[in-house]
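Report on the following structure.
A single protein chain has been omitted; all remaining protein chains appear in their positions.
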Amino acid sequence: MNTVTNILLDPDRLFPADQKTRNIARELYEPIANLPIISPHGHTDPSWFANNDCFPDATSLLLIPDHYLFRMLYSQGISMESLGVPRIDGGEVETDTRKIWQVFAANYHLYRGTPSSMWMDHVFHSVFGLTEPFSSETADSFYDFITAELQTDAYRPRALLDRFNIELIATTEGATDPLTHHRAIAGSPWAKRVITTFRPDDATDPDRDDFVANVAQLADITGEDTSHWQGYLNALRARRATFREFGATATDHGHPTAATADLSNSECEALFKRCLSGQASMSDAELFRAQILTEMAGMSIEDGMVMQIHAGARRNINQQVFQRFGRDKGADVPSPTNYLDGLAPLLNKYGNEPKLNIILFTLDETTYARELAPLAGHFPCLKLGPPWWFHDSPEGMLRFRQQTTETAGFYNTVGFNDDTRAFLSIPARHDVARRMDCRFLATLVAEGRLRLHDAEILANDLSYNLAKQGYKL
Amino acid sequence: MNTVTNILLDPDRLFPADQKTRNIARELYEPIANLPIISPHGHTDPSWFANNDCFPDATSLLLIPDHYLFRMLYSQGISMESLGVPRIDGGEVETDTRKIWQVFAANYHLYRGTPSSMWMDHVFHSVFGLTEPFSSETADSFYDFITAELQTDAYRPRALLDRFNIELIATTEGATDPLTHHRAIAGSPWAKRVITTFRPDDATDPDRDDFVANVAQLADITGEDTSHWQGYLNALRARRATFREFGATATDHGHPTAATADLSNSECEALFKRCLSGQASMSDAELFRAQILTEMAGMSIEDGMVMQIHAGARRNINQQVFQRFGRDKGADVPSPTNYLDGLAPLLNKYGNEPKLNIILFTLDETTYARELAPLAGHFPCLKLGPPWWFHDSPEGMLRFRQQTTETAGFYNTVGFNDDTRAFLSIPARHDVARRMDCRFLATLVAEGRLRLHDAEILANDLSYNLAKQGYKL
Partner (left out) sequence: MNTVTNILLDPDRLFPADQKTRNIARELYEPIANLPIISPHGHTDPSWFANNDCFPDATSLLLIPDHYLFRMLYSQGISMESLGVPRIDGGEVETDTRKIWQVFAANYHLYRGTPSSMWMDHVFHSVFGLTEPFSSETADSFYDFITAELQTDAYRPRALLDRFNIELIATTEGATDPLTHHRAIAGSPWAKRVITTFRPDDATDPDRDDFVANVAQLADITGEDTSHWQGYLNALRARRATFREFGATATDHGHPTAATADLSNSECEALFKRCLSGQASMSDAELFRAQILTEMAGMSIEDGMVMQIHAGARRNINQQVFQRFGRDKGADVPSPTNYLDGLAPLLNKYGNEPKLNIILFTLDETTYARELAPLAGHFPCLKLGPPWWFHDSPEGMLRFRQQTTETAGFYNTVGFNDDTRAFLSIPARHDVARRMDCRFLATLVAEGRLRLHDAEILANDLSYNLAKQGYKL
């Protein structure tokens, strides 16, 4: 049994090889391994929890929606059509989910050494109890087994929430979202465990094709006159209040840069008009997003919502893929990000406000030690989000702690986010984060830089408490 | 005794956990652990050594002046007023030093895993002999004990210089400084151990409010006519000579960027006039500082002073804190720094001069492998200063060696700087640096990349010899 288990999941995985440090890591990990999961930022579909329907099959659940997985296959010359990724024009794509699964299995070696293989192996082993390695040989049996299991009640979304010991999970909805599914569970016990997050980019980013339409829709939803700046702000304020009714404690802002601005009311009015007219230049759009961040910070001081800034992703850079398949198809790439100049207008206006809470995320790791830790180690409103997206990996997590702890400490960070739409991988992802934090702490203990007792407290804080505090949960 | 010791300070701290490598590290460390301290760059107050007065109390010595410490407390919402940090307007701040000390103790967990906690624990344990962890429970007894000890002769500044085995310490004074305290010890044996450093930023940075006044004061001090460019340069030249009389072997230049320039005399004259007139634009000020670096390099070739360039700190970025509390309050943040383009004018003019010695410091670690090591591994005038400020941490020191040694080797570096105003932490800081260097060397030995005999020589060089050579001491 042990041997079989070890094939897929080493119980000491991710701990350092050095036996002394490994023992400390294990000692720190064991008491926190099964703490409830707090998932304050992610992209699961709220309809799962509202409807509690069975998931259809292995491929449709695990592969097709996961651009982490199919981008790697695409990078090696496997077309997205052959992987069943839907085309915008409704053009033909592979629909035989078993066949797609076989392609995935035949190319599973591409993921060797990547977080994707760790997460998938964890899903296969810990969620489904499969004990053999995934490969062409086992592809069919895995497909059959998983697909069959998914039809059982034990694999319905709510049952999995329980089984995964998820105390709370936040989904993410746009400013114009009707919150249908969150409304459906309102009043039920699930409403306390499944909350929304206010992500207004659809109505705050003038570069989006649907910006003008979304601003108009905001008016319909809120009854505010969104054709002028103050009415528009009021509409956003109203939406924030509605989102709070459905549990939201946080907003989220996905911006290409960290730019903020502090314009006068009349400048804002004129800029907003240009954006609505479709005459906005690229720098207008950037300035508008920049001003929005400062406005959102102001509203956070009013209403107490925690503000998340995810900066630095250049989206949809493969034009051909974007035109054929749309957003979120693995063609997003980080870019150098300047937090120091970018955040200055916001920080000069609100940086010392005791009621403001901003969580910063980066895709540019060079900013950890150079900008983010020094900023978070000074400004009372700033905390650092966990390593994000491409950096949500064992190495990325180590780099984060190694490059921020010296200047910002642990208490200017907010625990882990899984940030995922891959529901079944959530336990795997939190487990990786907990193991890596215990590993980092164990190294400090082994090197005489931290007392074991303090490390035990920190293991708890990093796995559970800081997320609850940081997101006001 | 061992157990008690281990509570605060592990004798093997900072060495790698792997026992084989740890043994090598210890073998390298033991012979160099007690070498005299050379502190060629720092910010201790020369009046301490001139007057040799007792320090007042634990809080006033260890916490209030140390922005490394209070910025972390401020980042967690503790006001600077409550920490006794003096306000510019003389407004009320906490004066009960015991109460401030208790706040510090109650929040000491914030420093877990940071260099601050290593340094403080070393001060508590090695300097004061305290064997319990610092906490709310021990706050009062620590305060009483430390404050009482500070009143004894054994804790007067000169006694500590002896006890800390500080062979030489350099303070840092501005261009217009009267050098009162260095004059006071001139001729005494202390004059050989406490030397000054010429840091002319107060009279070379047109962005400072007091620039014009300081240039005028330079005239008063030197008798040169500083209303024109050549007279101004002569005044700086004269000040360098005076500083050398008080032991200075080095200059230091704290600039926001690494820009240098090589303008004609008439361009310099015109630029200087604009700066003096108060009409200088931001780019004028930047160009002036850039030209100054080249002028200083020229003077270093004349007079043999070693030139230190500390580039890349954006200062006082929290406007509210700056207005209320002034400079050096933890609100400085590094910024991306371009050494390649920045230094080009200076290097094209003087880069191959055998008499020139420039020590480069950075706050942008991305430049270690990309720019600084390649530059120092080629230009005879360039050497690399140790990891600076935010990067003066165990991880920062590892990154420095791991990213510079491959291209610049060890002999294009200059040993350690403590760069501190926290006098009591100087032994702790040098000890961390020596341990980390021994650790890095031990890893090379354990991996068959360096012979033990060579590592022993290097441990000596990095801890002592290179600082003496690099600073011409």
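In order of appearance the chains are A and B, and numbering begins at 1 in each one.
By our rule, a contact is a pair of C-beta atoms (placed from the backbone, for glycine too) under 8 Å apart; a residue touches a chain by one contact, two chains touch by 3 or more.
Nothing here was measured: the structure is a model prediction, and the numbers come from that model.
From the set A:91, A:304, A:336 or A:354, the residue in touch with the chain omitted from the display is A:336, counting the whole complex.
Residue B:366 is the one among B:97, B:171, B:318 or B:366 that touches the chain not shown. When the missing chain is restored to the complex, the residue among B:54, B:238, B:344 or B:473 that touches it is B:344. Here one chain is not drawn; of A:18, A:224 or A:406, the residue touching it is A:18.
Where chain B meets the missing chain, the touching residues are 16, 18, 20-21, 336, 338, 340-341, 344, 347-348, 351-352, 354, 366, 369-371, 373-380, 382, 402-403, 405-412, 441, 443-444, 446-451, 454, 457-458. Against the chain not shown here, chain A presents residues 7, 9-19, 71-72, 74-77, 109-115, 118, 133, 314, 317-321, 330-336, 363-366, 390-391, 393-396.
Definition applied: only the chains that are shown with their structure count from here on.
Inter-chain spacing, taken between the CA centroids of chain A and chain B, is 40 Å.
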